[in-house]
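The complex appears here without one of its protein chains, the remainder shown in place.
For subunit A:
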Amino acid sequence: MATNKPSRQNSDIVNKMDQQLETKNCAAASKNNSGALDPEPPTIPKRRQELLKWNGWGYKDSKFFVNKDGHVEFTGERYRISGSTMPAMREWMIKTIGVSLDHKAPAQPDICAANIPLPIKNDGFLSELRKTSISHSDDCQDRLFRAHGHTLHEIFLLREGKFERIPDIVVWPVCHDEVVKIVQLACKHNVVIIPFGGGTSVSNALECPMEEKRMIVSLDTSQMNRILWVDEKNMTMRAECGIIGQDLERKLAERGLCTGHEPDSMEFSSLGGWVATRASGMKKNIYGNIEDLLVHVKMVTPRGVMEKNCQVPRMSSGLDIHHFILGSEGTLGVVSEVTLKVRPLPQCKKYGSIVFPDFECGVNCMREVAKQRCAPASIRLMDNEQFQFGHALKVESNSILANFMDGLKKLYITKLKGFDPMKMAVATLLFEGTKEEVAALEKRVYEIAAKFRGIPGGADNGERGYMLTFVIAYIRDIGFDYYVVAESFETSVPWDRCLDLCQNVKERLHRECKDNNIQFPPYVTCRVTQTYDAGACIYFYFAFNYRGISNPVSLYEHIESCAREEILANGGSISHHHGVGKIRKRWLRKTVGDIGLGAMQSVKQYIDPNNIFGNNNLMMGHNLSDGATPAQEPSNVMLPSKL
């Protein structure tokens, strides 16, 4: 975990939770939150822009910049690399993506009120809202903050442009009942609701539909951040939807528990958001993905509250309504409360890494590990480009011994083992469990690795690999400063196509950059981030230097969609965990077929006939009757072939 700050006021939280066990009364809760009894402010303030960057990733105090010596440095105190210099980084930026420190592209200082569209006001809704005690705001900056997620397009707009359509009001319910109230009012007055959790979406899911003429309410769940109860008999806990990942884990840790759900965005993303997008956590090998963790969920829809009547490990009760909610991306309602499984905190946590002569050996090893079902909490394989990038991010070390050891390691791997530093790939590992379990698993994994010519590369490399995950999002912002646009995208793929997919997608990206006259070689890299019985999850980073190009964002989007086409053609999926949103909508029909899409639309039609949850994600806007399929498809059948 990146931000292990000492927790404040342990006893207070326990008290608070105990109170919740007695009363789930909403009024009490809100009093509790605002009252003097509970001095802890929510981790995410209502005015998020006071803590978080308004036009980039993460905390305002944490960012990469080029210091006076011309070296890349990371500011702040929150992360392990905070306050450190990365001497190799500048060289890497110049060599790999053709950055020139003389060519800067600073962002616009702000988007001031004059450039923010006027709110559309539904007077009936507003006057009834005012009669409740629900906190709300139509402040320009509050509304702007909730108009976007973190796709390249959105951040670029914040840096260089303005938004045509943003939410007209922000509301902060503090409990389930307030959510119900808001939804009721919205239905009554035909107002659109877009739920907003952590705001870390990378699928354009938060973007307000340009053509929406009704008032848009951004329902910010950040104030619904309580753990309602913990049930250690059944090892479950219930929390409100707005609690963010790091808070949830921190608070559970005080009781010696954890959910184990750690998506890369866990510093900012919320419990409700995870459910609504079918999130996946880094340690899913032990704890499972969100759908495996979920025991119960309550969703407020325009028709009413949808939930199951019991909290059981499994049941056969027809179509599983949980699976309507998981991945509904805010199109059906707001998730208000969630029950997840919890586990005892692991006794032992250990990083590790394996160096492979090339990516192919690495993938084959991952496959074998998956086959033997002995994957540690996390196992990830970085390709050579990412390995080199990780190297460039190494912080300056003043210890002679550390430098000496690094030198020795390098010598051993390249000279004695004959690995080519331009081909090597590295797997990073995270083991969790009892000491014995970890030791046994370590032994087993390294034994398998040896069969694929992998040699242990030390805990340090492993830990740095995971750290990279949290800071890589910050790197995009410094890229922007130097004419580099960058984005990540992901997919899942069967094992047999894993290598081909990586190779072909990379090849396609390079080819498209060439064909689109991008002068500098792009940076393309991938890693295998999750293993399953039947396949893997693959994560790509793609960046290019756009000096000399007038429309970097649309060009980026064009190339990314080529890459997605390539992914689909290679047996990959539309998304492993980022979701569909609006950015990947065009491939949904192909993914689930006409019937699948029609079924989704029917559910939507029943639950939300007036499209109150009108964020326009997923199945919305596909026209089923009109040219149901592209002309060539129906005639396309597999023919027996002699081949």
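The definition used in the following text is that a residue touches a chain if its C-beta (ideal position, glycine included) is under 8 Å from a C-beta of that chain, and two chains touch if they have at least 3 such contacts; residues count from 1.
We take it that contacts and distances are computed from a predicted model.
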Name under which UniProt lists the unshown chain, selected from "A-type voltage-gated potassium channel KCND1", "Checkpoint protein HUS1", "Centromere protein T" or "Phospholipid/glycerol acyltransferase domain-containing protein": "Phospholipid/glycerol acyltransferase domain-containing protein"
Option touching the unshown chain, where A:Val312, A:Ala450 or A:Ala569 are the choices: A:Ala569
Residue touching the undisplayed chain, where the options are A:Lys188, A:Arg511 or A:His558: A:Arg511
Hidden partner chain, residues of subunit A it touches: 496-497, 500-501, 503-504, 507-508, 511, 568-571, 590, 632-633, 635-643
